[in-house]
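One structure, pasted below without further comment.
Missing here is one protein chain; the remaining ones are kept as they sit in the complex.
What follows is chain A.
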């Protein structure tokens, strides 16, 4: 057990260190231009420069607000619609064509359209983020609320449970693990949506900053922005994963994780 724990830390440390060393060695030996691929050290110093500038946090805040707002809209809409369609078969029949079409459209391709409709401000990015993160929540909610077993329903029927009790003590806890898994995917998608929106139009946000860096050929700075975006994405994802552990501690995915730790 103890060697296991040691290896779990030592192995990833070793591979990451080897990767960074190889990267540095490659840049030096192959004499790659710093405009194309900076060394990890150059990126780190650019990153430190970046985060010590107050301006960066304004951009970061914009991106986070866009992504989180879009995500929350997607969660509310996705869960409500998924639940409604799981309950009312007719709703699904009625809206199936729209859902299939919307699912097939590469949502990213809609981004320019949303900019056209909602302008260059925050709103269009929020809409893009929401559009991208809606489906993971919606389709998981639809499956989740359908997956209550008839045998479990029978128990509640025998106990004369009222509809509210059924919902809070049976449907909701059955669906939660799957819905939260959808939300984990969705939160990543919402970051992508916000960044793509900023690429296309606007003058603030980390996506905008990345494009600006590229135009000024500040490649280490570009990498630093990517690192920052990754850290923000990781934070959001971890928050949802924490929420999952907190809301569904009984579920195998959570139980398994805490055993590993």
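General observations
We take it that contacts are C-beta pairs under 8 Å (C-beta built on N, C-alpha and C of every residue); 3 or more make two chains touch, one makes a residue touch a chain; residues count from 1.
Here, contacts and distances are computed from a predicted model.
Missing chain, UniProt name from the options "FAD-linked oxidase", "Lactate utilization protein B/C", "Cytochrome c domain-containing protein" or "Nitrate ABC transporter ATPase": "Nitrate ABC transporter ATPase".
Of the listed residues A:155, A:217 or A:239, the one in contact with the hidden chain in the full complex is A:155. Note that of A:165, A:203 or A:242, the residue touching the chain absent from this view is A:165. Touch with the chain omitted from the figure is made, among A:107, A:125 or A:251, by A:251.
Remark: the residues of chain A touching the chain excluded from display are 151-152, 154-161, 165, 169-170, 173, 248, 250-252, 255.
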